[in-house]
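Every protein chain but one is kept in place in this view of the complex.
Moving on, here comes subunit A:
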Amino acid sequence: MLKLQNIQTYYGNIQALKDVTIEIKEGEIVALIGANGAGKTTTLMSICGITPPRSGEILLDGDSLKGVSADKIVQRGIVQVPEGRRIFPDLTVLENLEMGAFLRTNKSLIQQDLNYVMTLFPILESRRHQLGGTLSGGEQQMLAISRALMARPRVLLLDEPSLGLAPLIIKQIFEIIRKINKESNTTIFLVEQNANQALKLADRGYVMENGRITLVDSADKLLANDDVRKAYLGM
């Protein structure tokens, strides 16, 4: 469904992604793991058109996303929950969710999805008129995921959803991600430093080091792989 073919992304003269090839099939959960600065976030930002690759192709259902602007990529169904959640701090919870549905016009469907995310995360219902910036980290992550769901994504990209959260909340968030994948057959591409959690959730995984993909395998095999265990699972 989503294919990255030999993409190279630069920040000025610094090359952040070197020849990255990733393939994600419809309905899959794919994890991208790697250390700080490996290029995981850049990979997601390249897919979303914020830092478009200098060369290589990104294909969605076989169509190239070359030259397609970020807003049009959202329109095609690729939606990101970025690192650090990036909630609009001075918009209310409700307004943040409405911004998620910015490109949609069918009001009754938007309302339906609003109700859906509020049942997914009931805390958002009680905070609906509070400013986004006043929420706790966990609540912000819930809001960020909900905001992305409001766009009805076909592919949901998640950047470090567990970062800085308490273990109990991490567990809850990962359960919800699994639920989203199962219930609406949303394809999920998950970037994580928390390799253990990510690989337990995912079907397949990619390992990234210094801007390159160094390993590709099923999640189970990666969890059993000695190098991965040593480098990322601390065993």
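Rule of thumb we're sticking to: a residue touches a chain if its C-beta (ideal position, glycine included) is under 8 Å from a C-beta of that chain, and two chains touch if they have at least 3 such contacts; residues count from 1.
Simple rule for what comes next: contacts and distances are computed from a predicted model.
Trainee: What protein name does the UniProt record of the undisplayed chain give, "STAS domain-containing protein", "Spermidine/putrescine transport system permease protein PotB", "Transketolase" or "Amino acid/amide ABC transporter membrane protein 1, HAAT family"?
Mentor: The record for the missing subunit names the protein "Amino acid/amide ABC transporter membrane protein 1, HAAT family".
Trainee: If the hidden chain were put back, which of A:35, A:50 or A:163 would touch it?
Mentor: Hidden-chain contact among the options goes to A:50.
Trainee: For the full complex, which residue in A:91, A:123 or A:163 touches the chain that was left out?
Mentor: A:91
Trainee: Considering the whole complex rather than only what is displayed, give the residues of subunit A touching the chain that is not shown.
Mentor: Counting over the whole complex, subunit A touches the hidden chain at residues 48-50, 69-71, 74-75, 79-80, 82, 86, 88-91, 95, 98-100, 102-103, 147, 151.
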